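Excluded from the complex is one protein chain; the other protein chains are retained at their positions.
As written, the chain order gives the labels A, B and C, with residue 1 at the start of each chain.
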């Protein structure tokens, strides 16, 4: 008789921490830098304990210099190291725009493939607790045009750990978005080491009538909405893309062909969010499978207000999704 | 008997220059700043003559400090002036990412509407003559998510002048993209003053069978392809969006409903280019009018190579569009 | 000139700023005020005395460290409370709200960049605007020792120096950026050492001494108004509380903090006024009592405000 392994539950934040610890231990070329990532453990506590365990040369506190954080990471990466850079907020990618888009993403290509740029940018994103217009966005789509870099957005502790380990080991640069509102979220994470390949979407729920294609924190609201819809007899499939690059086009096409009714949902505002790209791919690749117009259920198209009172209206809720499901199922 | 007014032809570059001169003369709050925009006349000669005519306090040479260019522009705009800032290359918007996305676009909203930010960012874009990965892109879609700023991309001398004058007079910030490869392009520009409202697409060619939705320099390749297709009996409509924000959704829907066959074309790479947004809108708003899948004919999905030999393969040609037209017409 | 009346006014405003913040912290404790607050306790002398040296039409780009600079720039306390309460009594009518995006054009309060250091280049642009409009205004940009290392500082300071713009950069050097001590991320002791590289006047002073701050600032303002160009004014200050409310602050030693608190600018200034015989104990008690009442009255009014509804979510995005 085999014993069921005891299932361990970890928070999203701890899962990331564990991935970092394991990779720091495994490969001495890996190091972490960012603001207050050292003894303080990071603005959100994600790097807690790493400074004590690995020391100040592996876990480095930096000045408030985002261009250095990324550009310096590139410099270290092309000379043999594997930096994991923490931005205090994902929104700050705009403070290092050229370093991300022009240097991290292009250095290898534009120098004829002579270098690799194995670095990971950790980007805590999302609306959570009134952090305002400059500390609350989900800017992952800003990097869609930045060919050369991968874009990873895990939605569960399990995915967060497995994808981060792959990202650190990958020789391409990776922008890794982690939603601040999920740090406390708990989920199963095996004791044993594992990795998740970049570029594979994950069916978080299987269904027949309607597909929700989503990523990041919206996955959970989609699952909630799917649960509610099930009670009404509508079977909803939830596809978590997990990566915007490499993008799992096959998984997108498969779910569209299966249900013919698609809702795309992300927290970022609709215009210029990643959903446009997904909708376009559907319109190109499998439009004839559609039984209803595509719908995007996304964040508001304004900066995120500072006031928590208004902030609550910014991100689509499970109810918003529920209404869209009912609508599209009836179409 | 009325006399036909003599039609004046001006280059795209001169049309922009004229708009600048007229607005500098009309409103003393307007000033220009940028690298070498003074006596030198700008890297591409667009501001030639303005320094001599308006002096060094209206046409200001700046250091190589893109964050100051934009952020300083915001500072001037919220204290009563109307800066027109020239970036030497549109790609450099990434060097001032936070200033554009976080400050220029958000300052008004996030301070409760207490300020206006009447400024124009002139952004010379596009592949032309081997300027390489960091001086050749068409990054207009990078600002799609930057609600608060308008995005203008004129394709003819007439549009360039009329839209720039409107942009300068508008109390909202405007990112104005001008394709370097069009500076020499000539077209009719009336002697009389005129402006073109922001947010109105323009049907550059009327047709019945296939719609090409496009903007910027690709408009001309689309017209060329349309001409060729006409010889084969395919009637192509060319819709020049002219602005990505405000976006003329009605014009998009109208042309889709008319022809049912849509090609979206832009010079920027397909993934993360503005075409995704347009395709998504079609998939949401008028998918039932489609007789064929949407097609995107766009630039390559790599950085633009430095070598002119390779650069020629980067931007879709009229032939590429022609092939797509034939294909989609037959579908 | 630092008259006796000005000294009293500076003290009054410091006391007001401190007490106002205490009251705000109680609202936070009561759950009435949401979000991040970075208490300014300890920074009152630098923030208040420098602002008292300005005119109403001078500009301020404040920083996140408390609200004393805004109060001293004569923003209404009702508006400030309203901003934190996120209601329509606030300067931003509940739309911005919270310290980050308070503003008041009538008093030259231009707002803040939430990405620290964003103000460095804005300030240079405001300076350029003043020069082009040929007024004799000045603009002040506040920031911390941490934000001093943003590249925006280089670009703003270089232009301000090259074009002799009327910009005053005030670095509130409390030695810490959240948990990171200045010495770990910066080679120099004083940021004023960077001024010369931009052709700027640079001065580093005890930012806990309001009268010294006032006099240094008055000089900088005079220079700026007279076309003499920008100043980098460093005030050495002490952050009494955590980086934000809730920060355990374990990275800082008890001794360091205790030594810092001995320099309390509010307490010491009161003593000085008494020692110099400018006011009696009773007079100061009465002054403080009046301030307390003012604050309570302002809060009372602010609490009558209404929180904006969902329909106002996009208000102010476009003109």
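The criterion applied here is as follows: a contact is a pair of C-beta atoms (placed from the backbone, for glycine too) under 8 Å apart; a residue touches a chain by one contact, two chains touch by 3 or more.
On a predicted model such as this, the values are computed, not experimentally measured, just so you know.
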Contact partner of the left-out chain, one of B:102, B:118, B:133 or B:260: B:133
Selected from B:49, B:63, B:80 or B:293 as touching the chain missing from the view: B:63
Candidates C:135, C:184, C:288 or C:314 - the one touching the absent chain: C:184
Contact partner of the left-out chain, one of A:89, A:107 or A:183: A:107
Hidden partner interface residues of chain B, rising order: 35-36, 38-40, 43, 61-67, 91-92, 94-95, 129-135, 300-303, 305-310, 313-314
Residues of chain C (touch criterion as defined above) contacting the omitted chain: 149-155, 158-159, 161-162, 164, 184-188, 193-194, 196-200, 229
Where the missing chain touches chain A, by residue: 31, 57, 60, 62-63, 65, 67-68, 70-81, 83, 98-99, 102-103, 107-116, 147-148, 170-172
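Simple rule for what comes next: only the chains that are shown with their structure count from here on.
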Geometric centre distance via CA averages, chain C-chain B, whole Å: 41
For chain A paired with chain C, centre-to-centre distance based on mean C-alpha positions, whole Å: 37
Inter-chain centre distance, chain A versus chain B - centres from mean C-alpha coordinates, in Å: 31
Multi-partner residues of chain A (at least 2 other chains): 91-92, 94-95, 132-134, 301-303, 305-306
For chain C, residues contacting two or more additional chains: 94-96, 100-101, 113-115, 151, 317
